[in-house]
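Below you'll find the structure, written out as structure tokens, and then a few comments.
Of the protein chains in this complex, all but one are displayed in their positions.
Order of writing sets the labels: A and B. Residues in every chain begin at 1.
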Amino acid sequence: MNYQDVGLTAQEYAMISGKLGRTPNQLELGLFGVLWSEHCSYKSSKNLLADLPHEGSAVVQGPGENAGVVRLNDAIHVAFKVESHNHPSYVEPVQGAATGVGGILRDIVAMGARPIALADSLRFGTDRASQSLRHAVVEGVGAYGNAIGIPTVTGEVAYASGYEKNPLVNVMAVGLLPAERPISARGAKPGSYLVLLGQPTGRDGIHGASLLASQDFGEGTEHMRPTVQVGDPFMGKLLMEATLEAVGTGLLDSVQDLGAAGLTSAIAELAYRSEVGATVWLDQVPCREPGMTPYEIMLSETQERMLLVVQPSNMEQIIQIVAHWELPYQVIGVITGEKVLTIATEEDPAAAVVAPDVLAGACPLKPVPQEWAAEVRKTAELSPGFTPLTWEREWGLEVLGSPDCMSRAPIYQRYDSMILTHTVWGPDHSLAVLTVKGVEEGLAVAVRGPGRYAARDAYSGGMAAVARVLALLASQGAVPLGLTDGINAGNPDKESVFRDLMALLAGIGDASRAFGVPVTGGNVSLHNETHGEPIWPTAVIGAVGRHPHPLRPVLDAPETSGLDIVWVNPSGDASLNGSVFESLRQETTAYPRPDLARLAETYRVIGSVAQSADHLTAIRPVEDGGLFVALSRALLASPPSLGMTVELSADTAASQLFTEVAGQFLVFCPPETAGRLESAFGQWPGAFKHLGRVTGDGTLTIAAKKSVHYGRGELERTYARGYRG
Amino acid sequence: MTFNVVVDVAWKEEILDPAGQSTAKVLQQMGYAADNLRIGKQIRFQLQAPDVAQAETAAREMAQRLLANPVMETYAVRVVAE
Partner (left out) sequence: MRVGVISFPGSNCDQDTLSALEALGVDAVPLWYGEKSLAGVDRLVLPGGFSYGDYLRSGALAARAPVMETVERAIRDEAMPVLGICNGFQILCERGLLPGALRPNASGEFLCTWETVRVASVPLGFEGLAAGDLLRMPIAHHEGAFSVEPGGLAPLFQNGQVFLQYSDTVGQVHALSNPNGSVANIAGVSQGSVTGLMPHPERAMADYLGSVDGRKLLRGWLGEGDR
């Protein structure tokens, strides 16, 4: 095995030899191979991520831990993070997706938080194979989440041909912890034991992280596919309960979950963060298969394992808890004061000897050329907008029934969204609203990742991703506490891909700053390419907000007739660039750059209208498919007798109905509220429009030159089953 | 000709089988000395083919392409003329 076999470059190898003062042995080389891989070291993206805003009044823990933590109130903190499992889900969709869910849940548990919700963000191709892939991925997400008993409360899915061989499976998990609980991934003290809990170690997923997720797929890489990891939500449930009970005693030094790069990453990270060393007695690690080499044991990605750091005097009490949950466990090592990580076997007490800060903290990062910062923000070349001069009744149905807009019920009904009995709004709404037992404040949870908006202008797409998810929180009057970013892109060694990555992150950074919401952690998945074709740079943004009155969410559909229908469109622009409507007709063009200052002001106003909402006002952000889809979905969610009549300017009806420019809201409200919106938005040309009224005729009527009617049944069928032409 | 095809699909030896593991544990609790328990599945169907060789080729192809996931499962195909 030489340095290339483990994915290191000549420079990296030279650097390692320099730091060690000798050449690394085979085992050490393997350890460096995984920890200095893209997947573990974030070497291509770390300098870009550093530019995101991480500070905020609600932030308890920013990036660098297993998950970010924000403050819900004085008593309760919220841990949350998004993670991807893209490559494994393509290789084996059911297990790949399932272990993805298991992995992010263990991240939350490792923060000492009890998981309370999952949200999934999925991307698939448009061919037939992608449909069976979707079916299997949904099976996997459900299989793990349902069985471990954490509800999947919200999510999103979108389709584009670029995701055919690179589906995206991003999952966000949210957990709660008492405010007084110390964050527990640092704090290992010399003399404490390393207790490995859970599934015995097998040859699962060796090199899964370092090679699979750090290289592109192609014909030549078939043989590199590692042994698939199989998820065991049953053991996952026992592991979760045991770990949380152990954390609850306050007797643990530290907790670290085993994910990518298994023991290697867990122990190196733990020692590095706690500024200590460790000795690992490798023969003590319980193995599922005979004859496993030290290299295999250190790199195995067997699921459902957790590392607890326990002082000898606390062992008895912790072991009692572990035994109650019938979990296998073993003491596999000890924390040392000297900052050296020693892997010892019976034959070789110094099988590997490296400093944790070299292993986990010294990987050289890809530099970011300074001039690019300005370059990526430069106005993109504007593609001539596509503006139909007329509009057809059929177009509405075509957009509503398109894969990107139609009902997600066939997916989310396969997830348990109600277990734990705190889901007030589940996946049949655009965002989730959850109660938190024992306190008045609740949570608003949303996830969005509009890849299409980044297809031609990644900077615009990055901004739009943040804008989309925060619009959902604003519609509930929820105060955003923090964001988590799931970045998905192609091979960063290609200049075009790296440039897109940089633009995407610049967009996320600028938007988060403009809205004043910090990013507290996330995940980067690169090398999403097949045969040299990268996916669209796709930023999946998850948001957690403080909901002022979760038992009474602000309506998202009218419940009484006679209300005014108001359209807020802060930019006043109605271009179709980047829209679903456009994608059904031609190549996607660059998404209009959001005016962040204006959006921030818009969300402030909408948020305050939502907070003071009477029991009549309904607010719905305009998302994929534009106003038409927002109107249709609101109609389908309101009592069957209700209808809507709206009037549009005849010459630009299609643009108004289908534009997806950022920051639009559809509001159903009494005249006083409409007046309040008009005085707030009247200052910006075209930003406020009184569209019409909620009627009692059960149909959607759109008047633009001629009057066009859509029956509820027709909309319902199209939304449920798709457009059939 | 009609052939009866039986495809046995099993996890590869190195793949974790949580269901088998849990089932063995309960059998042991019930007092049975069951060990190394693995759960697989059996797929049976009938197939029209000119001869047994072609039936076998087709069945193998089906197993490879759909019935088993070669990434983590093995399969055995039996073809018997009706």
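Definition applied: contacts are C-beta pairs under 8 Å (C-beta built on N, C-alpha and C of every residue); 3 or more make two chains touch, one makes a residue touch a chain.
For clarity, every value in this text was computed on a predicted model and none was experimentally measured.
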item	value
Residue in contact with the excluded chain [from A:415, A:536 or A:723]	A:415
Contact with the hidden chain (one of A:170, A:274 or A:435)	A:435
Options A:148, A:557 or A:629, residue touching the unrepresented chain	A:148
Residues from chain A at the interface with the omitted partner, ascending	139, 142-143, 146-149, 232-235, 237-238, 324-326, 412-421, 423-424, 435, 550-552
Residues of chain B in contact with the chain not shown	18-20, 22-23, 26, 29-30, 39
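By definition in this document, only the chains that are shown with their structure count from here on.
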item	value
Footprint of chain A on chain B - complex, ascending	11-18, 21-22, 69, 71-72
Residue ranges of chain A touching chain B (in the complex, touch as defined)	91-92, 95, 199, 202-204, 225, 227-232, 234-235, 288-289, 302-303
